[in-house]
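Only one structure is covered here, and it is reproduced in the block below.
Missing here is one protein chain; the remaining ones are kept as they sit in the complex.
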Amino acid sequence: MIFWRYLARRTVHTAVTLLLLLIFMFTLFRLIPGDPTTLMLGSGELPLEAQQRLRALWGLDQPQWRQFIDYAWNLMQGNLGMSFYFRRPVLEVVRPMLENTLLLMTPVVVLAISIGIAGGTWLGWRRGGRAEEIGALLVLIPRALPVFWIGIILLALFAYQLRWFPIAGMRETFFFPANAWQALPGYDVASHLVLPVITGVLVTMADPLMIQRTALLEVRGEDFMVLARARGLSDRAQRRLARRNAILPVLTYSAIMVGFAFGGQVLLEVVFNWPGIGRMMVESITQRDYPVAQATFFLMAVAVVFMNLVVDLAYGWLDPRIRYE
Amino acid sequence: MALLEINDLIVEYGGAVRAVEGVSLALESGGSLGLVGESGCGKSTLALATLRLLPPAGAIVAGTIRFEDQDLATISERQLRAIRWRRASYVPQSAQNSLVPVHSLRRQFLDTADAHGMRRRDAEQEAVALLRRVELDPGVLDRYPHELSGGMRQRAIIALALLFDPVLLVADEPTTGLDVIVQRQTVTLLRDLRAERQLALLFISHDIGVVAELCDRVAVLYAGRVMETGDTVQVLSEPCHPYTIGLRRSFPDIRDPERPITSIAGYPPRLSETLAGCAFASRCPFAQPICRTQAPALLPLTNGHAVACHFAGDAVAMRRRAQTPGLWEGGLAA
Partner (left out) sequence: MSEQLVLPAGNAAAPMRRYRGFSALRSALLPLRSWSGGFGVAVLVTVLLVALLAPVLVPYDPMATQYDAAKQVLRLDAPSAAHWLGTTNYGLDVLSQLIYGSRIVLVVGLTCAGLIGLIGTNIGLLAGYYGGRVDSLLMRLTDLAFGIPFLPFAVVLVTLLKPSLWNTIIAISVLMWRTSARVIRVQVLSLRERGFVKAAWIAGASDLRILYVHIFPNVLPMVLLYVAFDIAYAVMAEASISFLGFGDPNQISWGQMLYLAYVTGSIRVAWWWTLPPGLAISLFVISVFLVGRRYERLAISRPV
C-alpha cells in the first residue's frame, strides 16, 4: 500500500520536471537566431507578404506563450511538428534514428553492466591486494580515454588498415555478400556494430564495475556476512548474499546509465557516423532545423528523467527500508 | 571430558596485534561459562575465534580448540561448516545488522536450513515452533529485520540459532544495547533454554551482573589473558586477583548502597606492544618488582578456582586493603 503512494508521488514529481524541462527547452530554442523563413530559402530575398504568409503558416506570428501551448498540446498527441530541413513530420524523421540508437546502445549497456557486475564482484570478493589494486587501475584507464579518440584509433586500425570492419555508418549502401557467412541476415549491420559497441563498452564499463566493487567491499565487512558464515553457508552462498546486498548502488547507476545511453551517445554516433538521435541532434543544430533539434533534445531528456523514476521505484522495491520515507 | 576445551590460544590481527594471548578455558556439556572484561580485552575476538569466524586480518597463531573430538583451530573450512550452526551456534552482539536487511526472516531461516540440507517443510515447522518458544508471533517470519524492535530481533536470532538444536551456544554480548527490561527477558530466556535443551553456553559480556546471574563459571579477561577463573559465586564473592577485586568494586552492591564505587585508573596496555611481566602491573595497586618482569601463570588455587597472580595467596589481605579510599585512583600502593 505504501509503495503505491510512493509511486504516485514520484510519478507526479517526474511529470512536473518534464513540464519544466519542456518550457526551458522551448525558451532556449526560441533564442537561437535563425528563422525557418530565412533557412528555407537560403539567401534569396522574399517579398514581405510571402514572408508573412510563411510565418503564419508555421504559426510563428503567434505570441510565444501561445506557441508553447500549441506545441505542448501537439506533443501530447504525438505530433512533434514539421522538420524545416526534411520537410517531413519530425516524428517520421526521428523515429528511425531512435531505433538505430537503441540498436547500438542496447548491447553496449547490457555488456557494460554485465561486465561491471561480474568484474566488480570478482575484484571485491578477493581479499584486496596488489593484483586487485592493479585490476582496479586497469579498469580506470579506459574510463579516462576520450570516447571519440578510442573510436578514431579503432577505426584507423581495424577499419582502414586491417579492413576487418566497415568504415562507418550502419550499413553499406550497396552490399554484396562475398560468402555464405556474409549472406546471413543482419550481417551487414552486425559488422557495423562491432567497433562502436566495443568502444562504447570500454568507456562505460568502468563505472558499474567500480561501484559494484566498492559496494561489495563494504558489504563484506557487514555483521550479517559474519553471521552468514557462522550459519554455515557455503562460499558460493555467501558471495551471492554479498552480491545481492551490494547490488543496489550498481542497479541504481545502471538505470541512470540506461537513461544517458538512450539519450543518445552523441560522440559515439558522430565518430562512427551512426544514424542515431545523438548525431541527428547535433546535425539539426547545424542545419537550424529546430523542430527536429527540439524533439531530439526533449526525447533525450525524457529518457533520462524516466529512467530516474524507474530507479527510484526499483530502489523502493528492492530495499524494503526505503519505502517508508 | 569437557565439551569445549581451549588450550593456549593465541590470536593475532595483521600479524602484529595480539588480541588473545595464551588463553585456556574449559566448558562442560550443558554448563555455562561467562567471559568478562573491559572493552578491548579480547573477549569478542575469543568468541569469534572459537568458531573460526575471524575477519581476514585475524589469524589463530597457536593453540587448540577441542570440540567434540575435533580441533576447530586446524580442521578444514568444509568440516567446520558441518559443525557451524548444527553443533555450535553463534549469537552476535547488537542484532542490528546481523540479519540480512533485504531478506525476510522466513528467507533467512530457509537459507540456513538449506545450507545444511534440511527440508523446507521441516524448516518452516521448526521455525514456527522456535519463534513461539522465544515468545514471538510466527507472523514475524514475513517481516524484514528493520521492522522489528531490538529485543525482537535478538530473540529471532536466538530462535534461528537453535534451528538444529546445537549443543553449544556462543553468545557475544547479546544483551548489550538493550534496555533493562528486554535484557531481563533475554537473560531469562537463555537460562530457560539452557535448562530445557542441555545447551552449553559461552557468554561474553562486560556486564558482570548479567554474567553473575546466567553463568555457573566465569573467566576474567584482561589484555587477552585470563586473570582469574572459577565458580561464579566464589570468584565474585572472594576474588583473588587484583583486577577482579577492582572490577568487583566498580559495580554497585545492592546490599551496601552507600559503598562508593571506584574505577581502576589508567588504561589497558596497547596490544601491539609485547609485555614483559604481568599485563595488569601498570595499574595494579599491589604490584611488586617481580610483577613487571615475570608474567604469572594461571595456577589453580582451590577446586576449579585458578588465578594468574604472584600474590594470589595474599588474596584476603589484598581484599581488605582494597577498601582503602583513593587506592585505585592514580598511583600504586607502596
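Every chain is named by a letter (A and B) in the order it is written, and numbering of its residues begins at 1.
Simple rule for what comes next: a contact is a pair of C-beta atoms (placed from the backbone, for glycine too) under 8 Å apart; a residue touches a chain by one contact, two chains touch by 3 or more.
In this text the structure is predicted, and so the values were computed from the model without any measurement.
Of the listed positions B:Arg119, B:Arg132 or B:Arg270, the one in contact with the omitted chain in the full complex is B:Arg270. The omitted chain makes contact with just one of the residues B:Leu4, B:Ala19 or B:Met227: B:Ala19. Residue in contact with the omitted chain (choice from A:Val90, A:Ala230 or A:Val305): A:Val305.
Residue A:Ile152 is the one among A:Leu7, A:Ile152 or A:Ala237 that touches the chain missing from this view. Although one chain is not drawn, its touching partners on chain A can still be listed: residues 16-18, 20-21, 24-25, 28-29, 31-33, 137, 140-141, 143-146, 148-149, 152-153, 155-156, 160, 260, 263-264, 266-267, 270-271, 278, 281-282, 285-286, 293, 296-297, 300-301, 304-305, 308.
Methods note: only the chains that are shown with their structure count from here on.
If you check the complex, the residues on chain B that touch chain A are 48, 51, 53, 55-56, 77, 81-86, 89-90, 92, 94, 96-102, 111-112, 115-116, 144, 146, 157, 160.
Contact residues on chain A toward chain B in their complex (touch as defined above): 127, 221-224, 226-235, 237, 241, 244-245, 318-321.
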